[in-house]
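Got a structure here, written out as structure tokens. Questions coming.
Every protein chain of the complex appears in place save one, which is left out.
So, chain A:
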Amino acid sequence: MRADLELIHGWIPHGAHILDLGCGDGALLDALARDKNVTGYGLEIDPDGITACIARGVNVIEQNLDQGLANFDDDACDLVIMTQALQALRRPDRMLDEMLRVASECIITFPNFAYWRHRAYLGFKGYMPVSKSLPHAWYDTPNIHLSTFNDFERLCRDKGLIISDRAVGNGDHEGHWSSRWWPNLFGETAIFRVSRGR
């Protein structure tokens, strides 16, 4: 499993009913169902991902996240997860509202644009960064709303949301003191656990 999914796996409580937005091939939901008795649904639009989910017995709904989560009631589940999809949405801020309407808590991961390699790419080379976490060219990237660790924290603050946990997922800096102290600079993937404010 991808490193950020491994970390999230540890955060999910036993028996939770969850929603995984952009669930890909369903690896996370599948592991959570087996290891932690978790139930729920994955939402996906990639045909190969959907087929893979069905083949492994993960409930998957073909649904475009940009159209919202209107088919899910308020507090329909315990937790909403969205890994590596926020940056590809038309309105990430509205999706955050939707996620915290459907559940009181959500876990979000996205590529941190302020990662030092990205900064160096842009700063020294003068080109839009291309990296392991941002593999596309500027003209064909699905990632239309890139943001940084700091940007997301500010959005949560502005919305009055509570960040109960944050972490970074990294290829080469996993667990290194530098990414814990300066996540905005040394974290390649931002991982946030957010809940509704009061």
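The rule we apply is simple: a contact is a pair of C-beta atoms (placed from the backbone, for glycine too) under 8 Å apart; a residue touches a chain by one contact, two chains touch by 3 or more; residues count from 1.
By our rule, contacts and distances are computed from a predicted model.
> Just to verify: the chain that's not displayed, which of "ABC transporter permease", "Homoserine O-succinyltransferase", "Potassium-transporting ATPase potassium-binding subunit" or "Heme lyase CcmF/NrfE family subunit" does UniProt list as its protein name?
Listed in its UniProt record, the absent chain's protein name reads "Homoserine O-succinyltransferase".
> In the complete assembly, which of A:L5, A:I50 or A:L100 touches the absent chain?
Touching the chain that is not displayed is residue A:I50.
> Touching the missing chain, which residues of chain A?
These residues of chain A touch the chain that is not shown: 17, 39, 41, 47, 50-51, 53-63, 71-73, 76.
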